[in-house]
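Worksheet: the structure to be examined is printed underneath.
All protein chains of the complex are present and in place, except for one that has been dropped.
Labels for the chains are A, B, C, D and E, by order of writing; each one numbers its residues from 1.
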Amino acid sequence: MSDFEKLNSENVRQEAGRGILLLPVGSVEQHGPHLPLTVDVEIPVRISAAIAERVKGFVAPSIFYGARSLPQSGGGPEIPGTIRVRGSVLTDYLKDVISGYVSMGFRSVVILNGHYENESFLFEALELCRQEGRLDGARIVALSWWSLVPQALLDKLFGDRFTGWHAEHASVCETSLMLHLRQDLVGAERVDNVTPPRSGIYTFPIEASKISNRGVLGNTSSSSAENGRELFEEICSQLLSVIREHMRV
Amino acid sequence: MSDFEKLNSENVRQEAGRGILLLPVGSVEQHGPHLPLTVDVEIPVRISAAIAERVKGFVAPSIFYGARSLPQSGGGPEIPGTIRVRGSVLTDYLKDVISGYVSMGFRSVVILNGHYENESFLFEALELCRQEGRLDGARIVALSWWSLVPQALLDKLFGDRFTGWHAEHASVCETSLMLHLRQDLVGAERVDNVTPPRSGIYTFPIEASKISNRGVLGNTSSSSAENGRELFEEICSQLLSVIREHMRV
Amino acid sequence: MSDFEKLNSENVRQEAGRGILLLPVGSVEQHGPHLPLTVDVEIPVRISAAIAERVKGFVAPSIFYGARSLPQSGGGPEIPGTIRVRGSVLTDYLKDVISGYVSMGFRSVVILNGHYENESFLFEALELCRQEGRLDGARIVALSWWSLVPQALLDKLFGDRFTGWHAEHASVCETSLMLHLRQDLVGAERVDNVTPPRSGIYTFPIEASKISNRGVLGNTSSSSAENGRELFEEICSQLLSVIREHMRV
Amino acid sequence: MSDFEKLNSENVRQEAGRGILLLPVGSVEQHGPHLPLTVDVEIPVRISAAIAERVKGFVAPSIFYGARSLPQSGGGPEIPGTIRVRGSVLTDYLKDVISGYVSMGFRSVVILNGHYENESFLFEALELCRQEGRLDGARIVALSWWSLVPQALLDKLFGDRFTGWHAEHASVCETSLMLHLRQDLVGAERVDNVTPPRSGIYTFPIEASKISNRGVLGNTSSSSAENGRELFEEICSQLLSVIREHMRV
Amino acid sequence: MSDFEKLNSENVRQEAGRGILLLPVGSVEQHGPHLPLTVDVEIPVRISAAIAERVKGFVAPSIFYGARSLPQSGGGPEIPGTIRVRGSVLTDYLKDVISGYVSMGFRSVVILNGHYENESFLFEALELCRQEGRLDGARIVALSWWSLVPQALLDKLFGDRFTGWHAEHASVCETSLMLHLRQDLVGAERVDNVTPPRSGIYTFPIEASKISNRGVLGNTSSSSAENGRELFEEICSQLLSVIREHMRV
Partner (left out) sequence: MSDFEKLNSENVRQEAGRGILLLPVGSVEQHGPHLPLTVDVEIPVRISAAIAERVKGFVAPSIFYGARSLPQSGGGPEIPGTIRVRGSVLTDYLKDVISGYVSMGFRSVVILNGHYENESFLFEALELCRQEGRLDGARIVALSWWSLVPQALLDKLFGDRFTGWHAEHASVCETSLMLHLRQDLVGAERVDNVTPPRSGIYTFPIEASKISNRGVLGNTSSSSAENGRELFEEICSQLLSVIREHMRV
């Protein structure tokens, strides 16, 4: 039984005042031939659980279905395996969930995102909640886990195999993290894409063959569980710093 | 590793053609002092898993956050612990997820609901998908688990402790099912509400004290794991019949 | 001239403080070969008028066009004669109308629904108004007329010809009420559907022939004006009780 | 029993192919101290009924609740008695109703508007339906009744008492038409507003006292049932011409 | 450098308190063979600039893309060259822009429209802002430039060549104004449409050939720069009066 599962109609107000709520947000999205569709939720769930052990925390049920995958950052709609929620719908859904936890009594809420294309729609949801006063009294941190990774660590672990976060879809970081966290879910293939897409350039018609190699936008060949462990520890440590600084816990 | 976790960018089209997709939809909602907030997902997830063992099936990640709890059927907003998604937002979110699985290649999709107030918004989502041709080529079954329970079984198991599905919130059926499925999550208290709300009558201002006893709308005192087991078996058996009849699997 | 028609820019504030506003909400929907498309408005209008005679009341102009008919509860889109408003649109429309009457000065508002599939969208409208403070100062009752009918009366009047409210579309209750209220609008045919749909089970593709017999979901053969009269009197009497209890008039 | 009330699940397709559907759209809106709140529906309903007698026609149930009253054309929100539906909601509602009648089988649809501020939202609904192909196969006429009145007739009947259609709210035309059509609903007072608002100029803050005299924007003092009769006959005659020319009936 | 271009993060609050904000709103829309697509912005921009010279004013960047062109007032979708924004989208966009300027500190805001079909959606935006309190503290004037033109001037300048504002699309007023303001943008052709559409009558299917002559709904043959100059001076003079009266500047 997780701490979240211990909450009920009678203790929730009191408990909510005592700990941090961590909400993982991700996607069901293809991640190449070697990773499951749930990578973008799996990683934030594991980070959230690790944080909840170090500060008093409740890991909320995940939001599994996220924003559409764009060609230049996730491979786009041409590669099978991806659920695409419209951005405005995701924003509205997130608004209701996040403001719901605040009105349930949580004063410290961390939203941890694992899907590249969710980010703007998540921030929009928070800003709309803020404008309507629905965050009042709470302290919020919202971020994607990769925002916590120092460039120096990427250089050390992956060198030029890392080709930018926009192209880090199903690539060295995600593969390494999954090897560390859920080795049972990682297949044997290691695909490299020698021509990763340029960041931020959308073209139509979509030329899927130019964008990814079987759904992988960057490289996977330098992935390892050990690299994943280092990444994971750094992310958790950085997130803990952000939480401690901002939330004063 | 579940069968769903085995799907990836390269096998998903083929696999989707081979099995049923089961999508649990529920709510984070207070369920009295003795049950966790996740009852409405827990039950459809367990039913889905049981079905997926009997026919080739993939249990998709759940939609955890559902429609608002109404006073007369879920206790409403006065009792802490409930996340409320606007109905139109839930409908839009469900549209994108369900039509996404159809376009991913699943030809047989079962949506299994565990939250009373989701039902109309789920059916609306399906009808909108249908009108737009987004279900074409698929066979769909969508229902709440209680629609599968024969009155005769309720009479036998609970007699007059069962006071109608609208008032079956956190009451004998849900408590019994949870005792059977997740006894570790069920607290010791057994609350009865001697004056369950009338079905379908909305009044404002909301008088919470008239509606529930600590979040329970009906009775819990005749709950048992054995009753839960009988209920569960009947639900699975009925669902299997519906699937077999409608989907020809 | 009805009491509502006596209202104008100068007396409306004062009059609104003196009486109940009754708002009928229904649908233009096929009701088999023997009933007009307007049954779902006709019945709540007649009930509203009867109530307005017994307590000081104003019967507001009806909302004629309602939510889509679902296959399992209204026959669905395959049978001609039905207008389908999207649920979110109906909710928004109802929000503006209901909150409009409250801000016009009505302190007691009864919304009387006659169309099965409207219910959730009506309750959603009310909850959204409530959250935004737009019902403040008013007392509201919202319900469908069938929520007021005791099971015992159904047993007495119709026995096993009554097959559940979800299947009571164009069937014994509606036919009897129409025979009592508007005999001129009722045709001679009396269709029975020997296999009424199961409650709450949505399947796609829709198999219209399995759901209804020429638009009738249950039975009509035991309908009578006398049964309609008993039903009508009971509904009015029950509604009066609910109003008196909740609105203190 | 009106012709519309004779429609049912079995004859509606055939009947719809034989006659024109007339849909009155209006508003519940204050109309000064002498007129009821339902003027904007009353007038199009009567015109529709007159047309339906001359060509084979079905008068559909009215849409009673319309767009907000603007200060410069309806008096605005400061004067009690008005329901305001958001424009986008009205458009969506009209879309579903109008396209619903087309898909029900009506090939000739006349939408007759009686509320000034509805017009743009009605045309928007029609254009959206058109773009989506939902009018295909039908012939549509949509207009407000005043678009049919020749200036020469206004000059003859009212001279300078008529101060422009934007200011014709609760004034000589509406009052005369109501005296002709529903004298029982017209009060004795005849208010004139010596400074009718300029057309199309919106100012905030709203200065209600500058806009109307007790809800009347123009003049009422030259109203008469006889003038109303002439107006009504001309409107019906003009509408019949438009229908005959455009619909070839 | 315009006065608006002098605003920055540090002076904007103070400057906003000192002058009027003028916001031109128009359309990219075909205007016949002799006028550019930007007529509906060009005219309000020039008027705004003229006003900003006479009272302290800031001309805000224009909203170039407006509501759809309707057949009976702008030629509609059959004639190439027109961008059509859905009415509800335009309303939402205007809401955010207008309320944004108010919250930026502008206390006097003039919205000057140049596109016939924008009007209702602009007024709707303002009313929604007003209801939400987002105009509080400001004084607003919103109008289309033609609302400022006296009939007597039209009679004098154009006689019966002017066929009503609804048909004044690409016709004598717009052509004359453009000849006065941007002669370089006006082509040599002068098209007349001998059968201008009737005002406010929407018919489907659209018969483009009946509505306009090459995109012109009225007449152009009596256009002249001198007429344009007179029109322009009158509009500016009238607008200045409205501003001075309502805004007390």
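The rule is simple: a residue touches a chain if its C-beta (ideal position, glycine included) is under 8 Å from a C-beta of that chain, and two chains touch if they have at least 3 such contacts.
Everything numeric here is computed off the predicted structure, so don't read it as measured data.
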item: Interface partners of the hidden chain - shown chains only, full complex considered; value: A, E
item: Among A:T38, A:S62, A:S144 or A:S176, residue touching the chain not depicted; value: A:S144
item: Among E:V41, E:L126, E:I140 or E:V172, residue touching the chain not depicted; value: E:V41
item: Missing-partner contacts on chain E, residue numbers; value: 1, 4-10, 12-13, 28, 30-38, 41, 60-65, 75, 79-86, 89-90, 92-93, 96-97, 100-101, 104-105, 184-185, 187, 214-215
item: Where the unshown chain meets chain A, residue by residue; value: 67-68, 70, 77, 86-88, 91, 117, 119-124, 126-128, 130-131, 135, 138-144, 146-147, 198-206, 242, 246
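Here is the rule we go by: only the chains that are shown with their structure count from here on.
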item: Topological distance between chain D and chain E, in contact steps; value: 1
item: Chain whose Cα mean lies nearest the overall Cα mean; value: C
item: Listed pair (C-D, A-B or B-C) duplicating the D-E contact set, over half by residue number; value: B-C
item: Distance between the centres, which are taken as Cα means, of chain E and chain C, whole angstrom; value: 47
item: Geometric centre distance via CA averages, chain E-chain B, whole Å; value: 54
item: Touching two or more other chains - residue numbers and ranges from chain C; value: 86
item: Graph class of chain-chain contacts, one of line, ring, star, complete, other; value: line
item: All pairs of touching chains, each written as two labels joined by a dash; value: A-B, B-C, C-D, D-E
